[in-house]
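Here the complex is missing a single protein chain, while all its other protein chains stay put.
We just call them A and B in the order they show up, numbering each chain from 1.
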Amino acid sequence: MSDYIIEMNHITKRFPGIVANDDVSIQVKKGEIYALLGENGAGKSTLMSMLFGMYEPDEGEIIIRGEKVKIQSPNHATKLNIGMVHQHFKLVSNYTIAENIIMGMEPVKKTLGIFKSVDLKKANEDILALSRKFGLEVDPTKVIEQVNVSMQQRVEILKMLYREAEILIFDEPTAVLTPQEIEFLLEIIRSLRDDGKTIILITHKLEEIKKIADRCAILCRGRLIDVLNVAQTDTKTMANLMVGREVSFTVDKPEPKYGKEVLRVEHLTVRNEDKYEVVKDVSFSVREGEIFVVAGVSGNGQIELADAIAGLMKPSSGTVTLNGADITAYSIRKRNLAGISYIPEDRHNVGLVMDFTLSDNLALKSYFEEPFSHKGVIDSEKFTSYGEELIGKYDIRSSQGNDTIVRSMSGGNQQKAIIAREIELGSSLTIFVQPTRGLDIGAIENIHKQIIGERSKGKAILLISLELDEVMNLADTIGVIYNGEIQKIADARTLTPSEVGEFMMGVGGRHEKK
Amino acid sequence: MNTIIIDGLSFALPLFIMAIGGIYCERSGITNLAIEGLQGFGAFCGALFAVSIAQYFAGNSPVPFYLAMLFAFLGGMLFSLLHAMLCIKFKANQVISGVVINILAMALTEFMTKQINASIFGAASNKFVLGVSARITVPVLSRIPVLGAVFTNLYPFEIVIALIAVAAWYILYKTRFGLHLRACGDNPHAVDAAGIEVSKVRLIAVMASGALSGLGGICFAYSISANFSSNIYSGYGYLAIAALIFGNWKILPTLGACMLFGFARSGGYELVKVLEMPSSYQDLVMVLPYVLTLLMLVFFSKKNHAPKALGEIYDKGSR
Partner (left out) sequence: MKKSKNNLLHKLILQTIGHEKRQSYMIPVFTIILSLIFGIIVIALLGSNPLGAYCNLLQGSGLAPKASYAGHKGMITDFTSFLNALTPMLFAALAVLIALRAGLFNIGVSGQMLAAGFTATILIGYSDLSAVIAKPLTVIIGFVIGALAGALVGYLKHRFNINEVVSTIMFNYIFQNVISFLINTFYVDPVSRQSKNVGAAGRLTLVDVVIGDYKMDIPLGILLAAVGIAVTAFILGKTTLGFEIKAVGSSVRAAEYAGIQVGRTRVLAMMLSGGFAGLAGVTYYMGYFASIQPKVLVSTGYDAIAVALLGNSSPVGIVFSSFLITVISKGSTYMSSTSGVQAEIASAITGIILLFSACGAFVKYKVNRWKEDTK
């Protein structure tokens, strides 16, 4: 018998175009907190998806409690007492917490001795007890849509515990949390470990690992680099190993040359569909030749802010001024014409008409103008020649060129098409929302170069980013948003990454205020 | 007043049972515009069976009627498998599937009715004559002033419907299956993650919808039209859809909406009678429920929340 509860030996997993895991072997002891460290796309999530039965490895073996297993489905993983908290929670929004937790294994009672029904009372009691045991502070009778993200995450944890999971996998659990919530979560994870559970933590945040992990495996581009004892190492060593020496993330960026003001946002407040204020009294401005980055943790109102500037959402108060003209009441079309380009977060449902051809998508924002059409009649030849021009200029790769249906194109090339279209509009302001999300490293570098290129042309850039590295590399000015409010606006050179990080968590600058 | 209540109920209850079927289907996340066709096909099966066995029973025997209900139930369920296949297996557009099923049901039943009449019963007719179901009056309860009308001159099917409705309510809101079903309409990924097969739950929901629609259809055939013919396609299925939207996809409020339709209709007919208008004015009264539906939709379509995952094609892989 080995001492390890989990052994994953020589795991290789390939996806079309990339090797996500290349001969990776890890061994996890019972009752330890084992961290998987690596950048986006390093292969952490893929590795754990195989442990949780979502994919099968192409090569290699998985051994659980000394027995070789083939984990075919998440259900199978659950039976092996493996649980996973995904980045995207899987919760029924109009159900209570208890209903969500018990789903699939509901306690049943019999009314009048014959009619079976779900015993919610017993469920509530059981869950309350479980919640108390691990200090989760969950009220099982609350409805999911009325509780915050942190609580929803704890519901996911309870789901695993209710299913008697012994091995708990957390996929980037802190990405969506505030600092206090993170502290609370780490506390919970510790108490789970103390109860004898084995914990695997997927993350790219070094401080968290330093705080709670026992051991840490570092992955870089699909390969296992090293496994370290956290107590005997420092964050700097881990960082170097994680990034890998050959990739440099610093971007060549000339000194800024600012021109006149392009965008001015004043006291902008935006409410979402539920009338909840998601952007609160936000003011800032962007100049020619400036990259203004709105930094923040996901879900703090930055998407809505971008939507409101581009016209996709209506602000409830405040003004947006572009090149001196008040455009607050403009339609989306009028804003585009006035000089706004917009690379949206959701490239599939918003940025592209997926069933249109590439050339139609490249002309999506100019089809109604000369020379693309004359008095409402489309000039197909212009569509074709324009498409070919952009395909060449931006190196958009597809199977059938202009006539390719964009649905069939790869994510990176879809994003290239959007960026090509938006840049070619020649707008004075370009809004990028998470332009590199989900792309591989080469594509990311390419997009960063394009953003810098636009800046050199004297365009104003508004960049919304969740990645601290991206923020620090590209920004001339940083505006940190937290809970819908701008916490801090400052020249990027005057801020350190950790300061920005603190503001992103809503805790920065406390000493300043005093 | 009594006639308004009696006729109103006998119209509202079959509508209600179809709407419950629709709620099952839509709460599981499958758009159901096929109720109209399902109720027609169900009624066809029931009527066909009743006509074929009629000779073995006395003229006033209630047995054929109950068997007809059973077969309408099964017939609707059978036909709903088409909708399930298109929506769940083939991942077709659910709206298109619904419309296709309506048109197909209409065409098939019309053809088969005529063909069967011609080749088996040797008659050139486009209907199966059923007669009107006998009525019953509950002894004591019917004496209650005003409300007593509810228990007067009842069609037996109204009692059956009431019982099924209670059972349907219990299953949807109290049992494990109901919990799974309603979750499928909000976040199928959560259901899948809990180890429950989404497509199986949805299949059962669609079948329930077919069965209940068929039941509603045969009730209309045995009351309003007294036969089965293409007249069964008078938009009952669509009224049921409007009722369930108005009822916010919940069973009890939907009952209220069905009652409103029923009483508006019976009240209108009563008005024509009382004012001694010519019978062609009945056509105008017939318009009432439809106009009411549109008005209700104008006021409620935006306010009410459809199940979140309604109409979305569920693909295990995507998030």
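The rule we apply is simple: contacts are C-beta pairs under 8 Å (C-beta built on N, C-alpha and C of every residue); 3 or more make two chains touch, one makes a residue touch a chain.
The structure presented is a predicted model; accordingly, all values stated were derived computationally and were not measured.
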**Q.** Touch criterion as defined above, residue of A:13, A:154, A:287 or A:365 at the omitted chain
**A.** A:365
Q: Could you tell which one of B:2, B:61 or B:115 touches the chain left off the display?
A: B:115
Q. Contacts of chain B with the missing chain: which residues?
A. 33, 82, 86, 90-93, 95-100, 103-104, 106-108, 110-112, 114-115, 118-119, 234-235, 238, 241-242, 245, 278, 280-281, 283-284, 286-287, 290-291, 293-294, 297-298, 301-302
(Q) Suppose we count only contacts with the excluded chain; which residues of chain A make the list? (A) 312, 331-333, 335-336, 342, 344, 346, 349-356, 360, 364-365, 367-368, 373, 376-378, 380
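Note that in this section only the chains that are shown with their structure count from here on.
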Q. Hey, which residues of chain A end up touching chain B in the complex?
A. 74-75, 78, 88, 90-95, 99-100, 103-106, 108, 115-118
Q. Where on chain B does chain A make contact in their complex?
A. 170, 174-176, 179-180, 182-183, 186-187, 189-196, 308, 319
